[in-house]
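Then we have chain A:
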Amino acid sequence: MRSLAVDIWGGWATTLGIKTLIVMGLIPVGALVLGYTFLLKMMSHMQSRLGPMDPGGFHGWYQLIGDGIKFIQKEDIIPEGADKRVFKMAPAIVVLSTFLMFVVLPGGPDFVVAKDLDVGVFYALAVSSLSVIGVLMAGWASSNKYALLGSLRAAAQLIAYELPLVLAVIGVVIQAGTMNLQDIVRFQASGEIFGWDGLGLPLILTQIVGFGLFMIAAQAELSQPPFDMPVAESELVAGYMVEYTGFRFLFFFIGEFGTAFVYAGLAATLFLGGWSVPFIDVDADIMNVVGPLVLFAKIMLVAFLMFWARFTYPRFREDQLQSLAWKWLIPIALANILVTGALKVAF
Partner candidate 1 sequence: MSENTEVEVGATMSPENLELLGRVSAALGAEAIIESAQAVGDLVVRVANASWREAAKACRGALGFNYLSFIGGIDWMPAPVVGGEAGDTSSPVQPAEQTYGAAGSAGRFQVFARVASTSVPRSGLTLKVDLDEESPAVDSWVSIYPGADWHERETWEMLGIGFNGHPSLRHLYLPAEFEGNPLRKDFPLLAREVKPWPGLVNVEPMPGEDVEEEAE
Partner candidate 2 sequence: MPKFEVDPAVHRGLADARLNVEIDNGDMILNLGPQHPATHGTLRLVVRLDGERVVASDVVIGYMHRGYEKLTEYRTYPQITTLINRIDWLSSFANEVPFVHAAEQLMGIEAPPRAEYIRTALTELSRIATFLLFLGEMGLQVGAITPAFYGFRDREYVLNAIESATGGRFHPNFNRIGGLKDDLPWGWIAETRESMRKVLKSCDEFEDLVVSNPIFQKRTRGIGIIPAELGASYGVSGSNLRASGVDWDLRRDGKPYLVYNDLDWKVWTHSDGDSFARYWVRLQETRESARMVLQLLDVMPSGPVMTKVPKIIKVPEGEVWVNTENPLGEMGYYVISKGATGPFRVKIRTASLSNVSIAPWLLRGVYLPDIITVLASLYFILGDIDK
């Protein structure tokens, strides 16, 4: 009797609860940080304006939190013709996909957000495509033509870009020889480049093509400009989220930026060495504290690139996006794998 209670209270259940809470906290925090830094501030300055300045006193830091609270207070409107259950579930599924991706992100030598999986890369990319189901559900259930068109575009887009995304990562996996994200980081911290192990270097040096492909594909997966056709506000108004208001819309928003945070984290982990700092080999205990900060800095760097492109480029047309994926990105990714593989065998 007693041992079972201890098991549940002090054992797996508690760990599960704590970890769930951590991840659930991380998603909005990540979304907020990216949303504030890039959407509100960087975009404003790129457009030669200041963005919000008043809320919270210092450069409007409170703006997004206030927006969030406002969204929660708002009336929950569901269109009359909507498929209500599906309509309500859709935002949760989008956020769920973000949630599941966070699980495997390594923050330090002994510390992964929730679970150190051996198939981490595979897992992260697999669950990332879960969000498309949410998007499809949202589009279909809204009973709105714009939403439907948007969600169909999103589905087509996510399918088309899942492939280059995965293929772009394979180069990394070949070089590191593992799918475990933690091991990939360790490989970059003290790894070798095709037999030469003088320096522990981030894989971006050899996988620059892969990095570029990963960034483009991630941009498309996130449906950010230049690949934002699913939400294209000048054509489809807001695409699949056109009927969503209040906290359900907030879910989509958090999902969008939370996912951007995770993708930036994945890119930082796979290509930029994650929590590790090149040339510096410090004690694991210190790295457990400094690592997350290093990772965070790298995430911000990657996110900057992502959002920089987002605020600069016009969007493709759906068919142009498809031809870009199938005619250019996938062949390049395959060639990249071939070259990497050949070099790996050679050295």
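In the analysis below, a residue touches a chain if its C-beta (ideal position, glycine included) is under 8 Å from a C-beta of that chain, and two chains touch if they have at least 3 such contacts; residues count from 1.
Basis for inclusion: all candidates are chains of the complex that A comes from, given by their letters.
Source: prediction; values computed, not measured.
Trainee: Only one of these touches chain A in the complex, so go through 1 or 2 and give me its number.
Mentor: 2
Trainee: Considering only the defined contacts, which chain A positions touch candidate 2 in the complex?
Mentor: 43, 46-49, 81, 143, 145-146, 149, 225-226, 228-229, 232-235, 237, 311-320
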